[in-house]
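Following: one structure in C-alpha cells, then a few remarks.
Removed: one protein chain of the complex. Kept in place: all other protein chains.
Which chain is which? They are A, B and C, in the order written, and residues in each are numbered from 1.
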Amino acid sequence: MTCLIRLLEMPEAREPVLVEGLPGMGFVANIAAMHMIKELGGRKFAVITSSSFQDFAMTVEGGGIRTPVNELYYCPQDIIILYGNTQAEGSLGQYELCWEVLNLVKKMGCKMVLTMGGYRRERVLGRPRVYCAATNQGLLEEARRLCDGVIVGNIYGAAGLLLGLGKVLGLEGVCFLAETMDIYPDPRAALEVLKVVSRFLGFEIDLSKLEEAVFLTEELWKELAGEERREKAF
Amino acid sequence: MTCLIRLLEMPEAREPVLVEGLPGMGFVANIAAMHMIKELGGRKFAVITSSSFQDFAMTVEGGGIRTPVNELYYCPQDIIILYGNTQAEGSLGQYELCWEVLNLVKKMGCKMVLTMGGYRRERVLGRPRVYCAATNQGLLEEARRLCDGVIVGNIYGAAGLLLGLGKVLGLEGVCFLAETMDIYPDPRAALEVLKVVSRFLGFEIDLSKLEEAVFLTEELWKELAGEERREKAF
Amino acid sequence: MTCLIRLLEMPEAREPVLVEGLPGMGFVANIAAMHMIKELGGRKFAVITSSSFQDFAMTVEGGGIRTPVNELYYCPQDIIILYGNTQAEGSLGQYELCWEVLNLVKKMGCKMVLTMGGYRRERVLGRPRVYCAATNQGLLEEARRLCDGVIVGNIYGAAGLLLGLGKVLGLEGVCFLAETMDIYPDPRAALEVLKVVSRFLGFEIDLSKLEEAVFLTEELWKELAGEERREKAF
Partner (left out) sequence: MTCLIRLLEMPEAREPVLVEGLPGMGFVANIAAMHMIKELGGRKFAVITSSSFQDFAMTVEGGGIRTPVNELYYCPQDIIILYGNTQAEGSLGQYELCWEVLNLVKKMGCKMVLTMGGYRRERVLGRPRVYCAATNQGLLEEARRLCDGVIVGNIYGAAGLLLGLGKVLGLEGVCFLAETMDIYPDPRAALEVLKVVSRFLGFEIDLSKLEEAVFLTEELWKELAGEERREKAF
C-alpha cells in the first residue's frame, strides 16, 4: 500500500496554499495547524495512511482507538492544511507521502507550499523570534519583511522535504520556524509563527484561545521555575 | 513479491468476523486462535507469505520443514481466523500484510475485525483480567459489558494495525487483551480472552482442553514457585 | 529494479532440479556448486542482479572488475545450478530473488529444489557428517538413506527460503548440510555434500580435483595445528 490517500470529498479550491502542520520540534507546526483548522473552519477532505507510520494503535480515554494518521483540511480562505499525529518514518516513507500530497494539491490548483516548525535554541528569552527561508527571491523578500531573519541550517522532515519536492513539481515554497527549546509542546512559538503566517497569507485569525494557552503554559512554567529556584535555595 | 495470498478455496462466508490470532505477548492470541480453529472446526482456505517474514526454514522433528507463514481459516460459525507462526517484521511488512488480509475479508463480506492479545503486567494475581478497546461507541459499550475495563496505552503489531487499517476500509474493530506476565506461553490468559470473545461473538466453544492446559501449566508453575520458595528459605 | 534476471539463452530443460550453491557457512554450497558446474559442463544461461546486493565493485588482479552477481547454469544432466559470489541482503531482497528464480525454473519444468550448505559445529572429527531435511515424507526417506541423520534447527538464507517458497509454488524441496567449523572455506564438507547429492540425483561426477583441494587444505591445517601445538608446548 505504501502511501494511501482516501478522499472524503473534493473541495472546490481556487489556487490554494498548502500549509504543513505535522508534529515536530516543540509541536510548533502541529499546534499552529490545529488552531488554524479550528479558527478558519477547516473541513477534513482526505485521510492519509502510510506503511511508514508506526504499526500500532493508540487508545484514548474510555477505550476508543486512535491510529497514526495524516489528514488534509480545506479552509474557506483557500488554504489546505496537512495535519496529523505522526510523520512517516524513514526517508522513503517521507518522500512517498510528501510526493503524493504535493501531486494531489497541485491538481487542485496549488502553486505554493508553506511549511512551519520550531527552531531549536538553548534558551528563548522574551518573544520567540521567527525565521524564514524560501525557494525563490521574491517570496523570500516578502517573508523577510514579516519576520526576524533567515533560517541557518537544515530544515528536517516534512517541513523541509515539501519545499524540495515542491520545487521539483514547480511549486514555490516558504518556511517559517519559531524559536523553541523543544522540551515541551510550545504554544508560545506556535503563536508567533501563526502571527507571521496569517500576515503572510493575508487571512484574519482569532488568536485569543492560543494566547490563553500560552498564558496558562507560562504560569505553569513560572511556578515550576519558582519551585526549582526554591529547591535550589536550600 | 512483498505479500502474497494464495487461496486454497473460497469459503461461502456471509458476514464473517475476522479474528486475529498471531504470535505476540504471552502467545495469548496465538493459543486462543489455535484452540478456536480446533474446536470450531476451522478450515484453512488461504496461505500468506510475505517478504517481511524471516528468511529461513525451520526443521521439525524427523527432518520435516516448516516455514514462516500466516494462514486464514474459515469456521462454520462465520468466523475467519488469521493464524500463523510469525508476524511480518517492520512497519512496511505489517501494513502490507494487514492491508491485503483486510481487503480480502472485506470482499468476503466482513464488516468487523476482532483482535486479541496479552496485556503485560509485572504480576498477575488470580484470574487474568481482560480489557477492551473499540473503534466506535456502540461496539465499545458491548465489549465493556463483558470484560474488566478498557485498555490504556498502545496496541502493538497486527492486533493494533488491523483495527486502524480496518477503520480506513470502513470495518468496525474491537480488541480484547488479557493480563499476562509475558514470560511464557500463557494458556490461562488465552482462556480468559476466549471466554470473553465467545460471549461477544455469540458462539459456543468447548474450553475443556484449554482448561487442562491451564491446569498443567499452573501445576508446573506452583512446583517451580515452591522450589523457588524452598530455595529462598535457605 | 529490485531483482533483475537477464537471460543469455533458454536451455531446453526437461524436468530440471534446481540446485542452490550460494556463499554461506564454510562456503560449502558455493564450493560444491562450482565443482559441479566445472565437472558436469554447466553453461551459464542467466545473470541475476539485485538491488539488495552490496553497492560496490570488486577489483581482480590486474585491474579487472567483478561485481556482486548471481548466475544460473544449466548442466546436461538436467540440473540447474544457482551460483554466485553473494547472497541478497535482508529479508526482502532474499525473498524477491528466490521468488524470481523459482518462478523462472518452474516455467522450465522444474519440480524439485535441492539446497546445500554447512552445519556449524564446534569441532568436526573425521569425515564431516551430512544431514538432511525435506518438504515431504517420500523425499525425506530417500534423503535419509543416503546421509547421517536429519537437520535440527533453522536453515538460514537462500538454502532455507528456496525450500519454503518452493513449497508455495508447488515444488518439492530437500536440503543437505555438511558439518563444518565455518572458520575457513571448507572443501572437505563440500566433498561430503557432493557425494550425497550425486547419489541422490543420480549423476556421475569426478571428485578428484575436490579431493586434491581437501588434501592440500588438510596438509596446511595440520601444519598450522602442529605449529599451534609447538607454540602451546612452550
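Here, a contact is a pair of C-beta atoms (placed from the backbone, for glycine too) under 8 Å apart; a residue touches a chain by one contact, two chains touch by 3 or more.
Because the structure is a prediction, the values reported are computed rather than measured.
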item: Shown chains touched by the chain that is not drawn here; value: A, C
item: Contact partner of the left-out chain, one of A:Met112, A:Leu163, A:Ala178 or A:Val196; value: A:Leu163
item: Residue in contact with the excluded chain [from C:Gly64, C:Gly126, C:Gly170 or C:Gly202]; value: C:Gly64
item: Contacting the left-out chain in the complete assembly, out of A:Val17, A:Met116 or A:Ala133; value: A:Ala133
item: Contact footprint on chain A, counting only the chain that is left out; value: 91-92, 94-96, 99, 132-135, 137, 140, 143-144, 150-161, 163-165, 167-168, 173, 175
item: Chain C, residues in touch with the chain not shown (by the definition above); value: 1-2, 4, 6, 47, 49-59, 62-65, 67-69, 89
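Methods note: only the chains that are shown with their structure count from here on.
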item: Chain A on chain C, rotation in degrees - Cα superposition, rounded to nearest 5; value: 180
item: Relative to chain C, chain with the most remote C-alpha centre; value: A
item: Chain C against chain B, contact positions shared by both copies (same if over half, else different); value: different
item: Distance from the mean Cα position of chain C to that of chain B, given in whole angstrom; value: 38
